[in-house]
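Left out: one protein chain. Kept in place: all the others.
And now, subunit A:
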Amino acid sequence: MDTREKEIEKLKDYKYGFSTDIENTRAPKGLNEDVIKFISNIKKEPKWMLDFRLKAFERFKQLKEPDWQKPKYPKIDYQNLYYYSAPKSMDDKPKSLDELDPKLLETYKKLGIPLQEQARLNGIAVDAVFDSVSVATTFREELSKLGIIFCPISEAIQNHPELVKKYLGSVIPITDHFFATLNSAVFTDGSFAYIPEGVRCPMELSTYFRINASNTGQFERTLIVADKGSYVSYLEGCTAPMRDENQLHAANVELIALDDAEIKYSTVQNWYPGDKDGKGGIYNFVTKRGLCKGKNSKISWTQVETGSAITWKYPSCILKGDNSVGEFYSIAITNNHQKADTGTKMIHLGKNTKSKIISKGISAGFSDMTYRGLVDISSKASNSNNYTQCDSLLMGNKCGAHTVPYIKNKNSESNIAHEATTSKISEEQLHYCQQRGLSQEEAVGLIVNGFCKEVLQQLPMEFAVEAQKLVGISLEGSVG
């Protein structure tokens, strides 16, 4: 096999593994005040934003990297990373999609995210983030007619400072944990969405993250505010090229739902998981937190985690408003040497709050998977309810599946129920499917999809199809 064939062979496993050859503008390597000022400067940020970053950086210097998680990783040298990398053609912001670097358009086309006109049929507004900058946001005019603001966060800082100032850091404060604080100091771009009072967002909003440059950490920040009585469904997708080194991705996502508002946040995470021997891949250390601030508000997280060498994240809900609802649906699949430590936190503060957690974990190969969750019903959260179900499926005896729930109930009028099971695909089921003419792989795919169905149902249509395929691909070669 010559190298080209080999490359194609390699790409079969992870079809988004190509990299785009594009000229970059980078910040100097390392992490210090100058780099933060550089980022702030290049984004032409106002002073308050720079102060926010510097304050976070001050705090960051005092924090210690946590080490309680299950998947261990070699120490990250934070001084050996680039904290900003952007395609050179983005230095002067293009006015419209037509001015956008064709190479970028090509990249997104290859990823199946057409940014140009034909995409309109799709009816999804996309904000495309390439390394550290947002390269394009579609459908902005249509949305703005309804008063919806959907733009890169760097633009929002300039055009809507009152909103950003009010909400940025209100759910994930700059004094939060190590990675969140790092993000607060160096975040580069991300999406901002604001849905005004009483508006139901007519289309799915979506962000597509792509890490391209090597040796770069991606630190994006997403802020979604749903004002009273509004509704929004938000999708997030991510891919990265295949590289031998591990790359860090430490994003912060903040959701705020005011009275009667609902936010639905779906993620299909397909970062490069590393090769079969566990070399390379993304470290996905993301902080996602939603605040149900108002009465009757609802936040729902749905995630399909198939990529990354290490996934370490807990999308959480703080149920502060009375009658608010938090939901968490998750599928996490690990194969080869992937590791995942994921789950959620449901913090019940308001009265009559409800939360539901459905988590499905599948581990194969040499991988290791942990569900870690917290349900905390405070003494004031009367009449609250939680239901948790976490099921794990193991394929082979070289992998591990773990469940570590923390359950705290301080209110006698509230109920918590938790269930967990661990099992394998039963021989009978396999036999039954194979008898009816399915190959072993197809049979496993079918059974696994059935196992995940409860969660896949929660995804918006377009995503559900993609996710279903992804589930199949991720497990290829894990049986037999």
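In this section, a contact is a pair of C-beta atoms (placed from the backbone, for glycine too) under 8 Å apart; a residue touches a chain by one contact, two chains touch by 3 or more; residues count from 1.
Heads up, the rule we're going with is that contacts and distances are computed from a predicted model.
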Review point. Can you tell which of "Circularly permuted ATP-grasp type 2 domain-containing protein", "Fe-S cluster assembly protein SufD", "Lysine 2,3-aminomutase" or "ABC-2 type transport system permease protein" UniProt lists for the chain that's not drawn?
Key: "Fe-S cluster assembly protein SufD"
Point to revise | Selected residue (touches chain absent from view) among A:32, A:80 or A:422 | key: A:422
**Study point:** Selected residue (touches chain absent from view) among A:304, A:394 or A:433
**Key:** A:394
Study note, to complete from the structure: Omitted-chain footprint on subunit A covers residues 68, 379, 392, 394-424
